[in-house]
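Notes follow the structure.
One chain of protein is taken out of this complex; the other chains stay put.
Going in written order, the chains are labelled A and B, and every chain counts its residues from 1.
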Amino acid sequence: MVAQALSIEDRLAINDLFIRYATSMDNGDVEGVVGCYTEDAVLLGSATGDHRGHQAIRAFATRYANFHASGAQLRHFITNIIVTPEEGGAKVTAYLLTGYTQDGQHERLRPGHYICHVVKTEGEWLFKSRFVAQDSPMGLNVK
Amino acid sequence: MVAQALSIEDRLAINDLFIRYATSMDNGDVEGVVGCYTEDAVLLGSATGDHRGHQAIRAFATRYANFHASGAQLRHFITNIIVTPEEGGAKVTAYLLTGYTQDGQHERLRPGHYICHVVKTEGEWLFKSRFVAQDSPMGLNVK
Partner (left out) sequence: MVAQALSIEDRLAINDLFIRYATSMDNGDVEGVVGCYTEDAVLLGSATGDHRGHQAIRAFATRYANFHASGAQLRHFITNIIVTPEEGGAKVTAYLLTGYTQDGQHERLRPGHYICHVVKTEGEWLFKSRFVAQDSPMGLNVK
């Protein structure tokens, strides 16, 4: 099997997946986050830690939901999305700016990037793997 | 009447509406701003104040045009646009980063988000309502 060109609908759906994921994280929507991943997906990164499968990713997302429930507003600004077809799906890279507001104070925005692999499962595009790298560490105290 | 799926052309046109609005605000283009709204539109927000109808929105946009004319450069960076079809049009949410440069000094960027409702009027997508929320206040001194 080789990489196939993606339709415009597929490209927009992959774009939407990225944005839906970011806003679900920021809004503390745990199942919204989990639902962006395949059952066997992996989430990797120095800031996020490594998580494999829905159960581990749910625990990860729950920590951010608690952060949100405490009154903090995290924001993932997603730009520079590049979608490259590959065998079985697509490789997707993007830039992120991450910052949060807590107790009325806005923390400085931090840049980083994503390297993801997405697959179409039952008509829906999902993350099979997601790697997050930040250019400099951010002192986000999520427990 | 129920929500209908949007064509790709509609989605791009709604995206363009958001960007055209942001750049019109930043460039001090008063009629460009007003022309993004339906006649009976409402603009709501703690930073912007509440404005109903073209005349009120024109007065609002004029204050920003004066800010621009004074040599200040405001920037609304728009990301994370999500378009959800709804009865009669679409709900659209987006993230913004707002900052400005004045007298050679660039003020720190502030995050926030939009919740908007858009409708297609005579073939053109326009804002029927626009709600702006900033995560932390920005000391923009627009008169």
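Throughout what follows, contacts are C-beta pairs under 8 Å (C-beta built on N, C-alpha and C of every residue); 3 or more make two chains touch, one makes a residue touch a chain.
If you're wondering where the values come from, they're calculated on a predicted model, not measured in any experiment.
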| item | value |
| --- | --- |
| Touching residue (missing chain; options B:35, B:53, B:85 or B:99) | B:99 |
| Touching residues (missing chain, whole complex) on chain B | 8-9, 12, 16, 19-20, 22-23, 73, 75-79, 97, 99, 101, 104-106, 108-109 |
| Where the unshown chain meets chain A, residue by residue | 8, 11, 77, 79-82, 93, 95, 97, 108-111, 135-137 |
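Note that in this section only the chains that are shown with their structure count from here on.
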| item | value |
| --- | --- |
| Geometric centre distance via CA averages, chain B-chain A, whole Å | 26 |
